[in-house]
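Just one protein chain is left out here, and the rest sit where they should.
Letters A, B and C mark the chains in the order given here, with residues in each chain numbered from 1 onward.
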Amino acid sequence: MLEQLKAEVCQANRDLLAHGLVVGTSGNVSQRDGHSGLVVIKPSGVAFDALRPEDMSVVDLQGNVVEGPYKPSVDTASHVYVYRARPDVHGVVHTHSPYATTFAIRGEPIPVLTTTHASLFGGPIPISGYAVIGEEEVGREIVAHVGDGTSVLLRSHGVFTIGTDAQRALRAALYTEECAEAAHLAMLRGYVEPMAPDVVRASREWYLYGYGQQPVGAGS
Amino acid sequence: MLEQLKAEVCQANRDLLAHGLVVGTSGNVSQRDGHSGLVVIKPSGVAFDALRPEDMSVVDLQGNVVEGPYKPSVDTASHVYVYRARPDVHGVVHTHSPYATTFAIRGEPIPVLTTTHASLFGGPIPISGYAVIGEEEVGREIVAHVGDGTSVLLRSHGVFTIGTDAQRALRAALYTEECAEAAHLAMLRGYVEPMAPDVVRASREWYLYGYGQQPVGAGS
Amino acid sequence: MLEQLKAEVCQANRDLLAHGLVVGTSGNVSQRDGHSGLVVIKPSGVAFDALRPEDMSVVDLQGNVVEGPYKPSVDTASHVYVYRARPDVHGVVHTHSPYATTFAIRGEPIPVLTTTHASLFGGPIPISGYAVIGEEEVGREIVAHVGDGTSVLLRSHGVFTIGTDAQRALRAALYTEECAEAAHLAMLRGYVEPMAPDVVRASREWYLYGYGQQPVGAGS
Partner (left out) sequence: MLEQLKAEVCQANRDLLAHGLVVGTSGNVSQRDGHSGLVVIKPSGVAFDALRPEDMSVVDLQGNVVEGPYKPSVDTASHVYVYRARPDVHGVVHTHSPYATTFAIRGEPIPVLTTTHASLFGGPIPISGYAVIGEEEVGREIVAHVGDGTSVLLRSHGVFTIGTDAQRALRAALYTEECAEAAHLAMLRGYVEPMAPDVVRASREWYLYGYGQQPVGAGS
């Protein structure tokens, strides 16, 4: 079942490794099927470069396994919590990408220091409270802090991003790390004043209505 | 039309990714055709590793699309502004390369700390004022600050480089990042005195007349 | 003899290079054969990308060469010391991975700053005293400081990890570097309070009993 979606989610998980966003077996991508409401997600503890479409787990919105040869990701309860709470979200990505994780460790949002950050995210990338892994507590923190954005730092843990599909959530994860790297490196040389809110807003509005091949929407 | 130039500009755009100068879909290369005056430029929001020669946009010097299946880069108005203002320039490159961007964020020129920087650029890499993306304002900042050099930092944004063709502009982008990395890392350990202007000048003159297989000119 | 194990240990050594954990010829992986008690280890001073299964050295638990065309690793005496002292250990990995080495240089344990670190290691990664290379003194420092963990920093030197096989030791080496990178980068921006011991303990217990496709045990 859901063969096409399993292939896409498998590839998106492999792309996490190719983009340098994950190490070992940590991190995962899921996507919700718009028709059935089922979710395709990475199995737990399997290496990214060994993943095949048929290894993917299919779960329902309560996290019950519907298909797949392995236990699903330990973050499954949190992914499905997000999907239940946010009908607009159909893709979730989780990484421990190194520069973003420095902000998660320090309990600091990523400040807006570049036009890229302003355009893609429209404000600081927020930081959640600490959550225990394995149950839906991580999902609750994501929903509570992500607001109308697409990226949130989980305290002492890493990054969760959301989108209207897995590709858009993956793109948000990639740019979260790019913005975190630029901010971290610039801040190492001393305090930097964040961009003014009205300048950030103008840059975001330009991006939403002027960039790419079509209107991109708040979820991209 | 311009098939050879589209292939070259496509490859130069892909090289941005191969050299680690860009992430996602940000950044772009264009080149002006000396004969027709038309400009070949990357389409907007298309991934670098998916780019094909036939995807390239061809625009005139006012930025009107002459050929191509996609909307051209959102930076098109600024590229053609540069080409109109600088008849000597036939290649423009834009990146958000990470170390150079730290200087753009902090509003600081890249100081001359190495013989490589002195030889390739002949002075500090200048920093522009802040410009709104999407119209020719970015182009005006480039022209106003690049002087007789080949690289300029756009405030809170990234890097623009120019050259007598796209390859030379790409080379300037690569060395801008190398010089920024060396300067950033060295400055993290404490203040460093920049090289003296007369030493910089001597190194630049040696490079212009002694390096490579032929005289390289101010644009390379 | 031990052809299968030689192929696996050869691959694990090559993986050190693929994961960016080693440079040149420094670093090594060994595994003890559970049946014969013999140890397969990298030969000394051979480049990782040139290693073939038939190049591997087979030594006994006193470090005497049993088979192989080359001298075994200079760390052989220390590997076999660990195997003699720890019957539960069947894999040993040694790297100079750059971020972990900064803690080895500074004589500081890697503090627990992330859920990944807490889950995988259950506490700070300890730091040994200084040991002369080439005899079993390095092995003594490893055994004295690794406790019930899987990773130890060797003062002014690098990282040693252990596991129930070479793959698990390799995984510990990979995550030691990931945790070290996150900690180093976060600490560059100022002091960070380590995670509270009871939070670390809860995260470790969840990992031991909830993660992956089967119970993972203290050695993984």
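Heads up, the rule we're going with is that a contact is a pair of C-beta atoms (placed from the backbone, for glycine too) under 8 Å apart; a residue touches a chain by one contact, two chains touch by 3 or more.
Source: prediction; values computed, not measured.
S.K.: Counting contacts across the entire complex, name the shown chains the missing chain touches.
M.R.: Counted over the whole complex, the chain not pictured touches B, C.
S.K.: Among C:Ala7, C:Leu61, C:Val74 or C:Val199, which residue is in touch with the absent chain?
M.R.: Of these options, the touching residue for the absent chain is C:Val74.
S.K.: Of the residues C:Asn13, C:Thr101 or C:Ser128, I need the one that contacts the missing chain.
M.R.: The one listed residue touching the chain not shown is C:Thr101.
S.K.: Considering the whole complex, not just the chains shown, which residues of chain B touch the missing one?
M.R.: 113-116, 119, 171, 174-175, 177-178, 181-183, 185-186, 188-190, 192, 195, 199, 202-203, 206, 210-213, 216
S.K.: Could I get the residues of chain C that touch the absent chain, sorted low to high?
M.R.: The missing chain touches chain C at positions 23-26, 43-46, 70-71, 74, 96, 98-99, 101-102, 104-106, 130, 132-134, 156-158, 184, 187-188.
Simple rule for what comes next: only the chains that are shown with their structure count from here on.
S.K.: With chains as vertices joined when they touch, what's the shape: line, ring, star, complete or other?
M.R.: Drawn as a graph, the chains make an open path, so a line.
S.K.: What's the farthest chain from chain C if centres are computed as the mean of the Cα atoms?
M.R.: Centre of mass proxy via C-alpha means gives B as farthest from chain C.
S.K.: Distance-wise, how many Å sit between the C-alpha centres of chain A and chain C, to the nearest whole number?
M.R.: Each chain's C-alpha centroid was found; their separation is 31 Å.
S.K.: Quick check on chain C: which residues sit in contact with 2+ other chains?
M.R.: Chain C, residues with two or more chain partners: not present.
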